[in-house]
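One protein chain is absent from this view; the other protein chains keep their places.
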């Protein structure tokens, strides 16, 4: 039994509220247990320099944590004068994940920026950000279709992400902060609705692990992703 | 009649939700119309260098806007590598406002950091941040009293803030973004429950204004502050 | 009686020397007591991006203090790698003040940059900077008229600034550093020759103050501004 | 057949030259085909703040590319004023990889910094850096044992890294730059001599991939790692 | 005949005004023709970390140019966020020059910071800064002796600096900006009253030059330095 009473293969409760921003072309507030991430999609009618005049678009992401989203207050990155390595790693991950299910030719020569800001953190902020960013992106693409800026959606699949870990020898799904900080292995999976693998990042914090442990975590992840994509479908249908 | 149907001396609807953060010692989400600010208070048991061994405490504030809190997406300050002049000006203002109603000797040698993050902006973010920061500070001080870290509250008064402006010759209370961006004069008032003045910042965006216009705005501000302090009282009583 | 023997409503001696720079299109060295500020106006035949092709011009300001302009040496901002919040706040204030009395359409699509560098500080550097910047701007605009770059001056009024404060309960005009650092209330007024208000910034350093105290300070400020504008007129006539 | 004539499961030639630095406590120049990385290990008798007085040590890594290590010259990060996201991601990866096979209690309260500088790049710089960093670390630990600073080596295993990819549907081992930039999937594996998994990073650049493709790449990686560890053994025996 | 009517071996007029700062322990405004530099010496009772507990002191220098000290306005380094290479080169030069004639053991464990700020530039700002910094340093050391902080002056000699150049084949002394920007060779000499060489920096801007040209410039420099040291003596006697 886990500290919060869940089974090893049980996700935390998922709540998604869409259209939370008056200004953004797509937005949601996603809550996975006590991890809360505000995701917005902003459409810009210009692309990075290397894509100019290619008729192709771009998806990029930025990630941030409010200073007191964490147990101890963290220093504001704007005050520190730079984004840390962890932040940059995460926003690169979010961008890659969303680009993998977007046909950039259909999107056309425009950019969608996904801002994922953690209002409250309790483990799994990067995976929650990916799952929520998909929804914001979905709504923004829906708007582009609705306003006839593009003829059909550039999205080729749902995509979601979840973390797994090995805790006292046992594979666990969807770690909270306490579990995450004591887990021997930390794994993040980004998978599509059809079971395709978009990204796997597995790290032994302490000592190497075995292939069968890896396989067990992948299996748990598939289970969690199914639930997340169901929640995404509901949130996208609301529009 | 104003574009959103309000009278000249009418505030936008005020909603305050307290204890919105699992981690912070005090917190609220304050909404003045479509301006939404998340305020947290973090207690740290250390003070800036110049206060060490003085038995006096410190209150400081940080302010940020989520990139898509605005109509057009703004560049993330953490990505830009520095906080802009406007941000620094605002967070200095918030800090001064809250220190003016805090007895730093009673607070003792500790620091309370007030983080005010704008989730959605529609004019008046700095005044809304001050009004909300007071509530987060109030709860944090309540916790210090409750845990007997200090014997009584260091807060000497409620304090709130509101903006006024001159729009087409007429003084208006609590400008929204559209009004603010076309107003000839922009004024921010920070006042206490007893009518004391904490800070006045009045700026002619375009051409100089007259003393009687100033007096009219101050009168409007007193009216608005009364309503804000009533809402603060309710939010503080909830604890 | 004040520490330097002045009456409550008495300004420090004002000295203004114009055309102190071989290179700048307008310049002065202004001394208000022991506060000395070197002000230059530089005309650039290009405007910020948002004004391109609008036929409108721009006025902006930069402010700096030499490291040993102060009693204790301050760190050089260029060495620190950024301009502090106070510096940014002041240069934004100077820019707004001068724009308020400039018709940017008459100025035409060019920019005037006002550099205000404090050679020696003894309180009131930001207000002295505004008063001096006006003179540098006046000369630069005169040059534009003389060289027929523009048909008439874009300046619509003189503008000057002065500080006031409440010291031991008494309103004082034109605080020096010692008075400023112990005053309960600190106020800066930017006024035009016709008595128009351009900017008011009033701050209670310690505890809230009353409206009649505010009014008393405004009255003192009007008196000081009259003398400053007289000195400006003399300095501008010299050209 | 690959563009450089290799089989799908064939590594590029591996050359390792040790003790290439007069100053460093451990060093090597590792060449995997045309990718050349200079690795040094520097022992410092102090640890990061959070480890002080814990009797535990730390391993950290820094990574850099010489500006013309690449086909087109890249901007020098020191001139740009910051390390990019890719650099930070890589040096975090190298640090984790080496810590996973080090007993930090045996190392004692000291830090070993692994500098991995790419002199010439042709794909696989991060994996080559890990493989080379191990050798530099091995020599530095050997020196600590030899000088009796510690009683036995803190290293619990050899560790090496290799990249794989899916290129035109076929899994390939040890991609060069040309292959890497056109591969559909990019995977990096960090494995120990005993087959333990330290880190897996797999990314679909373009579209999701399947689990059996993943398994095929892991198998190739095991084959490559065997050869790399054999080369490491030889290089470590030379000391 | 030179453009300003001087002979090849003729200095520009030298004016030195001392005690120009109310706050600094030593100061002067030095004018060599139209080059004006404000120099202050600040005594701090602490030294850089590497000198702590050595009973030795330190002399360091900082250099800056006001934005409109030059013909075209230069960007403010504080706004640019860093000191340029030229600035750093110059302030390192000033510091070395002054340390070379200071006995740091006699100075004792304290630091003197020399700030040299160019108010107006017309060539030779770095050499003028050195000549002026000596005077500020002299007064600061005099103050230390007078207040019995040290028993005797740590200064072992006067030191001054001057520039020379080769212009249309002819060696010239003390170049102004116009000459400097068209000279084929640019040389800076830092010499003591006794003729000792402290620093020589000679650069061929365009093509290599000959040893006899170098010797001719050194001879000119000695002549100019004699006049500068005479002016320094007068300025130091004034105290």
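Just so it is clear, A, B, C, D and E label the chains in written order, and each chain counts residues from 1 on its own.
Quick note on the criterion: contacts are C-beta pairs under 8 Å (C-beta built on N, C-alpha and C of every residue); 3 or more make two chains touch, one makes a residue touch a chain.
Worth saying up front: this structure is predicted, and the values here are computed from it rather than measured.
Q: Write out, one label after another, the shown chains that touch the chain missing from the document.
A: D, E
Q: One chain isn't shown here. Among D:15, D:82 or D:194, which residue touches it?
A: D:82
Q: Using the touch rule from the top, list residues of subunit E that touch the missing partner.
A: Counting only subunit E, the missing chain is touched by 82-86, 88-89, 91-92, 96, 100-101, 156-157, 191-192, 194-211, 214, 218.
Q: On subunit D, where is the contact patch with the chain that was removed from view?
A: 21-24, 27, 34, 38, 40, 42, 44, 62, 64, 66-71, 73, 76-83, 87, 113, 115, 117, 119-120, 122
Just so it is clear, only the chains that are shown with their structure count from here on.
Q: Thinking of C-E, which of A-D, B-C or A-B forms a repeat of its interface, with over half the contact pairs identical?
A: The same interface as C-E is formed by A-B.
Q: Need the CA-centroid distance for the pair subunit B / subunit D, whole Å please.
A: That pair's centroid distance is 51 Å.
Q: So what's the Cα centroid distance for subunit B and subunit C, whole Å?
A: Those two chain centres are 28 Å apart.
Q: What residues in subunit A touch two or more of the other chains?
A: 81-83
Q: Which label fits the chain touch graph of this model best, line, ring, star, complete or other?
A: Drawn as a graph, the chains make an open path, so a line.
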